[in-house]
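What follows is a set of notes on a single structure, which appears directly below.
The other protein chains are all here in position, but one chain of the complex has been omitted.
Note that the chains are named A, B and C in the order they appear, and that numbering of residues resets to 1 at the start of each chain.
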Amino acid sequence: MLDELYREIILDHYRNPRNRGELADADTKVRGNNPICGDEVTLYLKIADGKIDAARSTGNGCSISQASTSMMTQAIVGRSLDDALALIGEVEGMMRGGGVPEGPDLDDLAALEGVRKFPSRVKCALLPWETLKQSIQEYRGT
Amino acid sequence: MLDELYREIILDHYRNPRNRGELADADTKVRGNNPICGDEVTLYLKIADGKIDAARSTGNGCSISQASTSMMTQAIVGRSLDDALALIGEVEGMMRGGGVPEGPDLDDLAALEGVRKFPSRVKCALLPWETLKQSIQEYRGT
Amino acid sequence: MLNEQQIRADFPILSRTVHGKPLVYLDSAATSQKPRQVIEAIVDYYRVHNANVHRGIHALGDEATELFEQARATVAKFINARDPREVVFVRNTTEAINLVARAYGGRVLGPGDEVWTSAVEHHSNLVPWQRIAAERGATTRYFPMDDEQSLPESALEMLTNRAKIVALVHVSNAFGTIHPVERAIAAAHAVGAVVLLDAAQSVPHMPVDVQALDCDFLAFSGHKMCGPMGIGVLWGRLELLEAMDPFLGGGSMIQEVFYDHATWAEPPHKFEAGTPNVADAVGLAAAVRYLESLGMANIRAHERDLVAYGLRALGELPGVRVYGPADPDRHGGVLSFTVEGIHPHDLGTILDQEGIAIRSGQHCCHPAMRALGISGTARASVYLYSLRQELDQLVAGIARAREVFDLA
Partner (left out) sequence: MLNEQQIRADFPILSRTVHGKPLVYLDSAATSQKPRQVIEAIVDYYRVHNANVHRGIHALGDEATELFEQARATVAKFINARDPREVVFVRNTTEAINLVARAYGGRVLGPGDEVWTSAVEHHSNLVPWQRIAAERGATTRYFPMDDEQSLPESALEMLTNRAKIVALVHVSNAFGTIHPVERAIAAAHAVGAVVLLDAAQSVPHMPVDVQALDCDFLAFSGHKMCGPMGIGVLWGRLELLEAMDPFLGGGSMIQEVFYDHATWAEPPHKFEAGTPNVADAVGLAAAVRYLESLGMANIRAHERDLVAYGLRALGELPGVRVYGPADPDRHGGVLSFTVEGIHPHDLGTILDQEGIAIRSGQHCCHPAMRALGISGTARASVYLYSLRQELDQLVAGIARAREVFDLA
């Protein structure tokens, strides 16, 4: 069962996080945290014409939260804000037993599917996605 | 067992309380109450040369508290404050299983002995005696 | 209809004796007895699942957390809350009211503002308001009671827009009155006040639907509804809970803590500082399931029948005065009465010798007793396991007391 959680691709994203670091001219900068385990993510987005042009992150936490963050920053660049919101919904759905998201740049995300067998870790996987949702809401001023 | 609690003499003091009413020129006036059952006693004492010259009471409550009050006002008149304090101790002792107080004017008090088999009623019997203790302490300014 | 025999078999304590007589428990308004289903739920929790909650990572912690949050959802559904996050676990009704007084009242009350309660409130719905009002320079005011110890609708006209909070007992523990709270809630909302219902004596005994009532806060205790001691519920509208200050500070109610400040978690956790009483929340959920299996409407019908029977029987006794509404439709499972010539306390002792447990005194309602000019009442209160035959025993016990006091 542990193999389903710690798939090679997750450990790879954990050890070599993509899009890591601050984004100097970010349009949004939002910090999310999980008060119980101490995971934290700060997400920087560059947004133009309703589209995410760049995404970077800082923070620290467990392999799941950090790998999920890394995968997310890969997956969302180039997507419209509405597409990104839909993707958040798909990832949440996957954690509740739905299918894996499909589409360009989304292959890695499927590796998160195994998390749903570990209920106490679902929060870790969703932390960056909740932070993304908040970023979009802040950007849109809602 | 009820006969031991509701002895004839207790019912008599309940129905015909002795020394009932206010005492206009009292040296002490102290109110005691039991917040759970609502029993209350206000005790008026006239004191001279360290001796209780008169005792009267107002208030209301159950047969045990009111009979005990009535008996007490009978028993303490003419006694010195120190004797009264000692008598309080004897009555408390009787409630914990000690003997009955003996001496002039104390015969009726023995009827309270049966109360000790009813733990939740001991408080009722002791209410006037605690009020007496407080009266003496107030009088002595301690 | 309730199956009396089956129900009584569920309550182990009902088969014990007192002073050599079978127990006749007529003190359920003080605390209810517990069915084996509730006792077993607690035992199962401790024997199999026990762990601290919301701190996860291990299987026991996950199980305990799930049981705890399921209990919250069970309670939420029971009172028809919109969202389980509206259910805050506390110790008892008293703590729930203190929480609202401090965390809501402490925020909204200012000089000139008024908190309204009624003349017949339990101390737990008086003292917290007196204290917070005094602290904030606000005033406490009281609806009067009519001669059936019920809230007269005309009194609601006394409300003005100075009223910020109206805190009312739903069913009186002292007199059994089922107050017309729907009208009071509408009147309070009309002047912009929020309404807290002290539902300690309603939620255990009748269907209660927070959305239908349209109240803003509701407080009740597990121990009065077949659940364990040490667990109670504050229900509040989510938007109010979100806007409120926290209550107690500590673990679980925080988002982040720094040396110089802290930020708060969302409701309900914001109000649940420290390790919660998981076992008893699980026990309360078992109690709710037990009550639901019988049906709250059936429970109320059973008690209404007993109250109608008891009102009639007591009313026929010489020297007995029964308080509260004469109409059993407006009278919960509490029979509060006095017997001329016998102090309630004495009556209680004499009945106890017969194995009959009632309560005597002021029932935590000093001001109401003072207003009525009495030093207390005797109170026989029924629940789902009570029987008509037990009320017959009560009546026989009163006759016996009259003998002891040479009144018969």
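One rule holds in what follows: contacts are C-beta pairs under 8 Å (C-beta built on N, C-alpha and C of every residue); 3 or more make two chains touch, one makes a residue touch a chain.
Because the structure is a prediction, the values reported are computed rather than measured.
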Checklist entry - Touched by the hidden chain, which of the shown chains? => result A, B, C
Checklist outcome for this item: By the document's definition of touch, the residue of C:H223, C:R300 or C:H331 touching the omitted chain is C:H223
Checklist entry - Who touches the missing chain here, C:V108, C:V127, C:V191 or C:L317? => result C:V127
Item to check | Interface with the undisplayed chain - residues on subunit A | outcome: 1-2, 5-6, 11, 35-40, 60-64, 118, 120-121, 124
Checklist entry - In the whole complex, what residues of subunit C lie against the chain that is missing from view? => result 12-13, 16, 18-19, 23, 25, 27, 30-31, 33-34, 38-39, 42-43, 46-52, 55, 57-61, 91-95, 97-98, 101, 119, 122-128, 130-131, 140, 142, 221, 223, 228-231, 248-254, 256-262, 273-280, 345, 348-349, 351-352, 356-361, 364, 366-367, 370
Checklist entry - On subunit B, what residues meet the omitted chain? => result 33, 35-37, 119-120
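The definition used in the following text is that only the chains that are shown with their structure count from here on.
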Checklist entry - Which two chains meet at the most C-beta pairs? => result B-C
Checklist outcome for this item: For the pair subunit A and subunit C, the C-alpha centroid-to-centroid distance in angstrom is 46
Next on the checklist: I'd like the Å distance between the centres of subunit A and subunit B, where a centre is the mean of that chain's Cα atoms.
Outcome noted: 78
Item to check | subunit B-subunit C separation of Cα centroids, rounded to whole Å | outcome: 37
Checklist entry - Of all the residues in subunit A, which ones touch at least 2 other chains? => result none
Next on the checklist: Where in subunit C do residues touch two or more of the other chains?
Outcome noted: none
